[in-house]
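All protein chains but one are shown in place.
This part shows chain A:
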């Protein structure tokens, strides 16, 4: 489904190389965890996958369902089914969450040549998804992410993910800033979206989230490369021993 081959990428503004020959394959239905110490390039990878302009790919390729996506802008990638749940969701003042959802859903449908949703259909979908994530309907009338608590922001991200029905979900440090109750709600939301044709990349610093979203594969990212891959036991090993051992072995 997702194939990253020998990817090299740098910050467009100052040319700092962040990703240095990264290889990764994610299959449909797979939950892949990407772990690594701070500054290893985890968030950068999520931005590059979703097409943020601030980064330049200098070598290698990213293919999604067999097609290179490097030339596509973020909106085009989104309509192909790539969704990024942000570590720090952005505030959009004056735009009600509900309105934002409707515009986003209809834009994606339009890009795929589907009809726009009718208002009752849209309302029904939002109501169902919001209930599942224990989101207060009043929150949906507030401007998107403005004045939301940390937990509300992350739930709003998962709500968007549920409604946009992506085929590749990238969760960037979704556990940061969440207490254990909120974490469980968010994890349940993600688990509910597990399906044989949908892949999930979970980017996280800690093992904690992986107790709730159990990965099929675990990859350690360090200095812009995957230095080790394994199954969920690798995450536990990292939790117990820290990253130092893995880094040393690789070096």
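What to note about this one:
By definition in this document, contacts are C-beta pairs under 8 Å (C-beta built on N, C-alpha and C of every residue); 3 or more make two chains touch, one makes a residue touch a chain; residues count from 1.
The rule is simple: contacts and distances are computed from a predicted model.
Per UniProt, the protein behind the absent chain is "Fe-S cluster assembly protein SufB"; the candidates were "ATP synthase gamma chain", "PepSY-associated transmembrane protein", "Fe-S cluster assembly protein SufB" or "Sulfate transport system permease protein".
Contact with the chain not shown here comes from a single listed residue; of A:40, A:160 or A:174, that residue is A:160.
When you scan A:21, A:143, A:177 or A:230 for touch with the missing chain, the hit is A:143.
Among A:89, A:150, A:177 or A:230, only A:89 touches the chain that is left out of the view.
Only one of A:11, A:70, A:111 or A:250 touches the absent chain when the whole complex is considered: A:111. Across A:63, A:99 or A:132, the single residue that touches the chain missing here is A:99.
Within the entire complex, the positions of chain A that touch the omitted partner chain are 50-54, 73-75, 78-79, 83-84, 86, 89-95, 99-100, 103-104, 107-108, 111, 143, 160, 164.
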